[in-house]
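Attaching a single structure in structure tokens format; questions to follow.
With one protein chain withheld, the remaining protein chains of the complex are depicted in position.
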Amino acid sequence: MDLDKAKQTFIIEAQELLGAMEEALLTVEGQADQAEAVNAMFRAVHTIKGSAGLFGLDGIVHFSHTVESVMDRVRSHQLSLSSALVSLVLECHDHLSQMIADLQGGDPEPPASREVGQGLVNRLLPFLEGKGVEAGSAAPVVSRQTSKVPESEQGSWHISARFGADVLRNGMDPLSFIRFLGTLGTIIHMAPFVDGLPGGEAFDPETCYYGFELDLETDADRQTIEDVFEFVREDSRIRIIPPHSKVEEYIQLIRDLPEEERLLGETLVAGGSITAKDLEECLQRQKQESYEGGSVQGRLLGTILIEDQAVPPPVVAAALDKQKKFQERQAHELKVVKVQADKLDKLVDLVGELVIAGATAKVLAGQTRDDRMMESTAIINNLVEAIRDTALGLRMVQIGETFNRFRRIVRDVSKELGKSIDLEIHGAETELDKSIVEKLSDPLMHIVRNSIDHGIEPLEIRKARGKPDAGTLSLNASHESGSILIEVSDDGGGLNRSKILAKAMERGLISAGSAPSDQEVCNLIFEPGFSTADSVSNLSGRGVGMDVVRRNIDELRGNIEIETEEGLGTNIRIRLPLTLAIIDGFRVGVNHASYVVPLDMVIECLDLGPFLESEENHLINLRGEVLPFLRLREVFRINEEPPQRERVVVVQYGETRAGLVVDKLLGEFQAVIKPLGGLFRQIRGIGGSTILGSGEVALILDVPQLVQLATEQKHAPLKRLPALPVIG
Amino acid sequence: MFNIQEAKRNGQTVLKLAGELTIYSASEAKTGLAKYSDKKSPQELDLSGIEEIDTAGVQVLLWAKREAAGRKRPITLVNHSAAVIDALDLLKVTSLFGDPILIVPSGK
Partner (left out) sequence: MAKTIMIIDDSASLRQVVAITLHEAGYEVQEAIDGRDAIAKLQGQKVHLMICDVNMPNMDGITFLKTVRTLPNYKFTPIIMLTTEAGEEKKKEGQAAGARAWVVKPFKPDQLLVAVSKLVLP
């Protein structure tokens, strides 16, 4: 059986469930109605356990079983969800996540993991007290003994069945059981029993009146045979007599020696085949049944040895009908189709091809001067644009999931530091490109940790400042004119201007006596190696500073700014483009080709002539500022004559500026970024490609690389880049 | 779907039972057969059209058979379909009906 695919499904499913579980765990405290969250936790472990069992993942089954049992007690209000329990279940959640990760890594249940699991199970057990130790004791995967029956039990089994009246109504058909018995062995003798079927109107066609006595020759064991009737035995009278039982002899013995009855009963009970009560019943029944029918009487004696299947009578079950009605859970159901990310990328890619093809068709249609043709290509092109936008939209995901991860961090970190912090999340439904979300996680994490660690003050200070005991950290996301704004704010101590200045001077970042503006001071913390915390805790201060955060944000073509008020709090704002797949570009021409510069890196555009400082050293003089420049036609080895009037695009990356000399300035446009094939990835200076409306390909310039190149060659002869392979 | 159709053969009433004679249609079958409990009482139940039958269905047939016998107007079950033969055989009730069953070779 090929279960590999199903196993992948299981892994993904488990990860999702664990995500939901974690969220529930982190939000459950303080909720007035915990039922939904508790249910979510229960269902996560319940489902994982159920599916893991199918794959024979006994370690996961075993562990999740214990967690499930505890959650079930919480669910049924036998156990309250204390903070300590939440923490413990969180640990269990982590362990389960690890187990799933191990499974995914192809090394299910390494020994170390088993130890961790056992440790957690031991800590869970106290929560199960009073319920019996059964819950945590063993892997509950039912393993039927399939051992061969002892020699003495081989032969023919006698089965006596009188089916309950409601058996048919419950969907059980004696026919099916007989068919199934046929798969276990050979039915060597069988007598039906339908004497109870009434005549006339009394006959209820949906009631079962059927029963049988049969002998089955099989080498299946007792359990297997009994299990055939497991779904009906509560309502029916089923007796199973092993081969070679000397039933008649037993009965004869009991009859002859009534004073031994008890002893005999005990013997039989010890043997696991009969209860004392049954023995008494036996004798009653035996009398009764001897009247029931001629042909089977000989067999009837055989029905007397009873394996006690007595269960609470159906009456008890019926009484429970009044049980509370179920609340239909109103879990908000988002209809979601899961798609692999690379399929989406492929789609976006194909849409790019479609844009090219569409543009080509448009040009060709224009040449035909056929109005209808032109009209229909125009319609197609509109549709293509709509498809492009939709396709890019598919990669948009809500930021909520990323935000929710911080619940855990905030909880853990604040506990560790002994601070009490409330996390507020707003705008969780704000969407942005999946690839951005992924890259945003780390910098955001750093900012959040900084806020908790350095921002929010210790309790004493908060008290002294007259602030509420619990600090507030809030994560907000919103759309702001074509970009996404993400804010992390806290009501902590804010940035300490004098401390930052002192540090900056110490590090030589600013000169003594300078008086930078507040904003400039704030920006200092983005300098490499800058940290003002008096003590380096193990949270932040891991050598990764805000400089890395800014670099990450830069890479996403976003920007970051800080607003702070000493003693009142800090607000960090990150602005990001909606998607990495489309940029606002500035198009320039060199010879016959087009290049695109990301617009946000363009400072200004000039004629080269008036600003040329030194042709030899490739320098321009921009109102007193001397900048290096690069000729793109040299970078890309275009050997044709430059036009008379060359232009310069001044670009900036970080603090460095440089000029790029081109032939023509072609204006702004929105560029759909297409990744470069492996062949082009080695080429410096090119970051990607895009398709122009005309269907032509334009290369997107890698400005950081070009700026670096320009700086390096400032005083040296131009280093030649490897030749650009001919495209197309 | 279950249905009962009345036909005449050599002046005798024949009821043709067809479709699924199961717990779902057992009540309908009982009601349908009860209509013929008077003078119109059929002599034969033609079972050739029964595609599916379960214990409930067999019980209805047995009930009809016994009712008819009680009225001294016995009916014979004829043309048992494969499904009927299979069920009667599994439940070991063939002899309770006592009707001859024509075993058709199961070649297609």
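We call the chains A and B, going by the order they appear; numbering starts again at 1 in every chain.
Methods note: a contact is a pair of C-beta atoms (placed from the backbone, for glycine too) under 8 Å apart; a residue touches a chain by one contact, two chains touch by 3 or more.
Keep in mind it's a predicted model, so treat the numbers as computed, not measured.
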{"item": "Which displayed chains the unshown chain touches", "value": "A, B"}
{"item": "Option from A:Met41, A:Val121, A:Leu168 or A:Val549 whose C-beta touches the chain left out", "value": "A:Leu168"}
{"item": "Given A:Arg179, A:His426 or A:His479, the one touching the chain that is not displayed", "value": "A:Arg179"}
{"item": "Touch with the omitted chain, as defined above, among A:Gln34, A:Ser51 or A:Thr377", "value": "A:Ser51"}
{"item": "Residue of A:Val228, A:Val413, A:Val549 or A:Ile572 in touch with the missing chain, whole complex considered", "value": "A:Val228"}
{"item": "Missing-partner contacts on chain A, residue numbers", "value": "1-3, 5-7, 9-10, 13, 42-43, 46-47, 49-56, 61, 68-69, 72, 76, 135, 140-142, 144, 166-173, 176-177, 179-180, 183, 206, 227-228, 230-232, 234-235, 317-318, 320-321, 323, 326, 328-329, 331, 333"}
{"item": "Chain B residues touching the omitted chain (full complex)", "value": "22-24"}
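In the analysis below, only the chains that are shown with their structure count from here on.
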{"item": "Intercentroid distance (Cα basis), chain B paired with chain A, Å", "value": "58"}
{"item": "For the chain A and chain B complex, residues of the former touching the latter", "value": "168-169, 173-175, 178-179, 182, 190-192, 194, 197, 199-200, 203, 205-206, 208-210, 212"}
{"item": "List of chain B residues in touch with chain A within their complex", "value": "23, 26-27, 29-30, 54-56, 58-60, 62-63, 66-67, 70, 87, 90-93, 96"}
